[in-house]
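Just one protein chain is left out here, and the rest sit where they should.
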Amino acid sequence: MKVTVSRRAHFNAAHRLYRPNWSDEKNEAIFGKCNNPHYHGHNYELIVSVTGEVDPETGYVVDVKILKDFIKSEIEDTLDHKNLNLEVPEFKHKNPTAENIVIFIYNKLKVVLEDDLDLEVTLYETPRNFVSYSGK
Amino acid sequence: MKVTVSRRAHFNAAHRLYRPNWSDEKNEAIFGKCNNPHYHGHNYELIVSVTGEVDPETGYVVDVKILKDFIKSEIEDTLDHKNLNLEVPEFKHKNPTAENIVIFIYNKLKVVLEDDLDLEVTLYETPRNFVSYSGK
Amino acid sequence: MKVTVSRRAHFNAAHRLYRPNWSDEKNEAIFGKCNNPHYHGHNYELIVSVTGEVDPETGYVVDVKILKDFIKSEIEDTLDHKNLNLEVPEFKHKNPTAENIVIFIYNKLKVVLEDDLDLEVTLYETPRNFVSYSGK
Amino acid sequence: MKVTVSRRAHFNAAHRLYRPNWSDEKNEAIFGKCNNPHYHGHNYELIVSVTGEVDPETGYVVDVKILKDFIKSEIEDTLDHKNLNLEVPEFKHKNPTAENIVIFIYNKLKVVLEDDLDLEVTLYETPRNFVSYSGK
Amino acid sequence: MKVTVSRRAHFNAAHRLYRPNWSDEKNEAIFGKCNNPHYHGHNYELIVSVTGEVDPETGYVVDVKILKDFIKSEIEDTLDHKNLNLEVPEFKHKNPTAENIVIFIYNKLKVVLEDDLDLEVTLYETPRNFVSYSGK
Partner (left out) sequence: MKVTVSRRAHFNAAHRLYRPNWSDEKNEAIFGKCNNPHYHGHNYELIVSVTGEVDPETGYVVDVKILKDFIKSEIEDTLDHKNLNLEVPEFKHKNPTAENIVIFIYNKLKVVLEDDLDLEVTLYETPRNFVSYSGK
């Protein structure tokens, strides 16, 4: 009996989308307002979903307090109130799109979770735009 | 690495549920208040989810601006502020239930999206009732 | 010690905005898509707020079950799944704008509530557009 | 063509997490504040999702009114305004964690639904913590 | 120039509504399901709103971090994961209705805030029922 346990979290960050090897015109055409060289920002909302067997003694798949602590140490401490392009090495040469951020978050959490737990991460860049990734 | 990108949209419409070949009693029994011959209406909330590979150059699965434009041209321009029974040919002889509307939206969007993108559409008829369809 | 007690409710309805004594061009210019002669509709969300002294015995300003019943009998039974223009006499010759509907709801509830209770009604026509009225 | 129809509901309940065969220290270490012997409580939000073929006559997978009645009779009447540990036999000797409650709800609803309908239940214990179960 | 600064918080608690000097029948008639002697519970959502002049140096009315700490020390530490009837002295002989709880929260916060700041507290007992109090 596999149950999925989800925990919601959030962080705020600034970012910019552009390719240094593209002309200004192409960056503007592809990334529009997101290409602003002075950066803009978002309140990122995060849902971390972990699927596994329910422990018959505790009735837990995973202790949500532990999950919350992992999200704090691995994700919030790394991304909250940061400039993603300048302060997160992963995004020095890779665009901090929602897609790339959600893969980054997935990879950071996957390694600290028990191997037999499945993971899916959903990331809201705005209330209207969001992405999800489950390692497939 | 497949990521799902979702975009939220909305439209308002009037509709009525009934079968012309049924008696008034049967229409009333099956469709209840939704059978009102003068129509009633909803704020439909829509989530369009597209799954595909992340482009390594842009970091996008799909440009959300393009997705937003498709939702505008294919769905909002067709359904927003409309009477679904009277003004949308698809629902002239088919009940505009949430189920039938979500399939209609899926089919309209599927043909304009790249072939290698998977699509799922979720449609909220009210904050408490919603449906989803992924072409299966 | 005056406390405000609020109860959320909702109803669905169809409506149309237009003035029969105006030309089609003027109706179109002023009311735009809301002028569709075939009607469109909304999920109206309603917040009814009642302010008064806390009863020292019960700890209630008003029993929310009673407030809920008033909203059901006075508002939902009158407006839910209705065509406001055709089925609600108040809107036969008056436009069912959010402003006029919220005043209508306020007046219907004010007469059934105890005289010493203040009333404010907020009405969401969509999640982005809402109005409120407190009888002033 | 399989569509998923979802209905949102809610109930309020008190509960406590502990294992009678564990020491107080262990209960405190594992369950923290949830181990309070005087109980605490939640507004549980519930999403019941049913997947099946769309009936070509009605345009329904399932009549949401019937689904709503099942949720009322099977779940709300059993759990709403209850102390889960003391008043729900299932949780006399099993911890009422969100995981165990969602499985309980799934099992109660599965038996009353048509056999050819798939079921998934999502349960929010708080707006930030939720679980889901689909019988797998 | 007075600006209102609001901070949202939450706590979970169990409670029961009844009057020991009333008959069981009267308690049942007035308080209904809320009279369950085994308690039930809620996720209380809280909005604390502070109004005052903007400090021209910092641009703050009040430092939200300080407001957050007050809510933690005065309210969450007192009420979160508690049985309000049994563990909060204020509600030993007074019903923990939403009205009485919001007044309690107001009084606890008012004394720790600067005298020249106005305070209003809104408390959601459920997403559909909420109360507010501003000391008037």
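Read from first to last, the chains carry the letters A, B, C, D and E; within each, the first residue is number 1.
One rule holds in what follows: contacts are C-beta pairs under 8 Å (C-beta built on N, C-alpha and C of every residue); 3 or more make two chains touch, one makes a residue touch a chain.
Because the structure is predicted, anything quoted here is derived from the model rather than measured.
Under the touch definition stated at the start, the shown chains contacted by the missing one in the entire complex are A, C, E.
Of the listed residues C:62, C:75 or C:102, the one in contact with the hidden chain in the full complex is C:102. On the side of chain A, the interface with the absent chain consists of residues 10, 12-15, 33-34, 36, 38-43, 45, 80-83, 86-87, 126-127, using the contact rule stated above.
Summarising the interface, chain E meets the missing chain with residues 1-9, 54, 57-61, 63-65. Listed for chain C, the residues touching the missing chain in the whole complex are 17, 19, 30-32, 94-100, 102-103, 127-133, 136.
The definition used in the following text is that only the chains that are shown with their structure count from here on.
Listing every chain that touches chain C and chain D alike gives B, E. For the pair chain A and chain C, the distance between C-alpha centroids works out to 41 Å.
For this pair, chain A with chain D, the centres built from the Cα atoms lie 28 Å apart.
Touching two or more other chains at once are residues 127 of chain B. Listed by chain label, the pairs that touch are A-B, A-D, B-C, B-D, C-E, D-E.
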